[in-house]
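Removed: one protein chain of the complex. Kept in place: all other protein chains.
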Amino acid sequence: MTVMTAEQIEAFLDEVFPQRMGRTESVGDMCATLRLAIDDQHLRPGPRVSGPTMMGFADVALYVAILAQIGPEPMAVTSDLNCHFLRAASGEHDIVAHARLIKLGRRLAVGEVQIFSVSDDTRPVAHITASYALPDKPSREQAV
Amino acid sequence: MTVMTAEQIEAFLDEVFPQRMGRTESVGDMCATLRLAIDDQHLRPGPRVSGPTMMGFADVALYVAILAQIGPEPMAVTSDLNCHFLRAASGEHDIVAHARLIKLGRRLAVGEVQIFSVSDDTRPVAHITASYALPDKPSREQAV
Amino acid sequence: MTVMTAEQIEAFLDEVFPQRMGRTESVGDMCATLRLAIDDQHLRPGPRVSGPTMMGFADVALYVAILAQIGPEPMAVTSDLNCHFLRAASGEHDIVAHARLIKLGRRLAVGEVQIFSVSDDTRPVAHITASYALPDKPSREQAV
Partner (left out) sequence: MTVMTAEQIEAFLDEVFPQRMGRTESVGDMCATLRLAIDDQHLRPGPRVSGPTMMGFADVALYVAILAQIGPEPMAVTSDLNCHFLRAASGEHDIVAHARLIKLGRRLAVGEVQIFSVSDDTRPVAHITASYALPDKPSREQAV
């Protein structure tokens, strides 16, 4: 069950993390979808979407999925991130991230993200898994 | 589209890799499900299922998913494997791996696996991603 | 500064984790060296040393490096492990793991391991990084 809407999350992030990549399109139970409008700062030669862009965008997407479950919490810290780059993402199209939490524990969250170019919604351009250290909050229930 | 059945894959693996972990229950398009009967060699203190058991089993599961797509091919080599351990898996229950190929290219395959204890099919005990170097075969088509 | 010798660590592990892979050869400040005698259970076709063997052995090596720093502590839990397989390790030779802690914090340790075949001590056969959740112990100082 989510405790924040996409709009509430965007308002919260505008305040605490205005320079983040992407915008939340929707959130659901343990998941979130974000879209990133590509401009010059996101490109590497090709032009294609750069690796750091995809990794940073995935990180935001998982943070959004966590916020949707636990509420406004500025202190989630990424502890590790693993990215497989699957194919080139044309720099001429926006990219979309589908994030899904695999575990949301009291101290640790783990999730995965598939990133697609909007020009091809069948073959992901990157797959990311990442872990987050959560601030201690004994009352948070152990979810999936 | 698969080119080998679960039975054909098991017969092939019995020949080339008899000491592998687990047995194939089913294969589908870009995916496979395997089950591992836990015995003493798979345990660490607790008793719980050991980490190497889960990683090795996931590796077999992705190899099976690749075989189902490309046919008997003894040469796929794991190039990297990333595992997040999510919760303890009781040593008293079998474990099941759901493997899914994210990319199957000419030279490289990438996939992910969720491992569950049969005692709880809602919360995975481990999540694995891995890459495989495939033998060159120019005729293999670029699949998803 | 280490608080346990290699001999003390082996005695402790013989008690709490007798089925582990490998034996500690030496420990030092934030590091440890272990050796694994290869037998049939460690092989895959080739014969070469199997991937799960290398990952499990690396996991033990980092656990030993942690024990050397923090003392007998049966509860360190691996939270993630990432392995790059670099080249085949002949099944006819023992393997050696050089483990090094990159971070040892109050709740989290991170380390890396290089594994070599004793037949070639210049080119590693695998490189592993892994994270460990440590039991809370407020008095543990934040080391490197």
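Order of writing sets the chain letters: A, B and C. Residues in each chain are counted from 1.
In the analysis below, a residue touches a chain if its C-beta (ideal position, glycine included) is under 8 Å from a C-beta of that chain, and two chains touch if they have at least 3 such contacts.
As the structure is a computational prediction, the values presented were derived from the model and not from experiment.
Student: From the list A:24, A:53, A:69 or A:114, pick the residue that touches the absent chain.
Tutor: A:53
Student: Residues on subunit B that touch the omitted chain in the whole complex?
Tutor: Here the touching residues of subunit B are 79-80, 82, 107-108, 131, 133.
Student: In terms of residues, what is the contact footprint of the unshown chain on subunit C?
Tutor: Contacting residues on subunit C, toward the hidden partner: 82, 84, 86-87, 102-103, 110, 112, 114, 122-124, 127, 129, 131, 144.
Student: Which subunit A residues would touch the chain omitted from the figure, given the whole complex?
Tutor: Its contact residues with the unshown chain are 16-17, 19, 21, 40-41, 43-45, 50-53, 55-56, 59, 74, 77-85.
Everything below uses one rule, namely that only the chains that are shown with their structure count from here on.
Student: Does the subunit A and subunit B pair touch with the same residues on each side or with different residues, judged by whether over half of the numbers are shared?
Tutor: same
Student: Could you work out which chain's C-alpha centre is the most distant one from the centre of subunit C?
Tutor: The chain farthest from subunit C, judged by C-alpha centres, is A.
Student: So how far apart, in whole Å, are subunit A and subunit C when each is placed at the average of its C-alpha atoms?
Tutor: Taking the mean C-alpha position of each chain, the two centres sit 33 Å apart.
Student: Note the residues in subunit C that touch 2 or more other chains, in rising order.
Tutor: 79-80, 82
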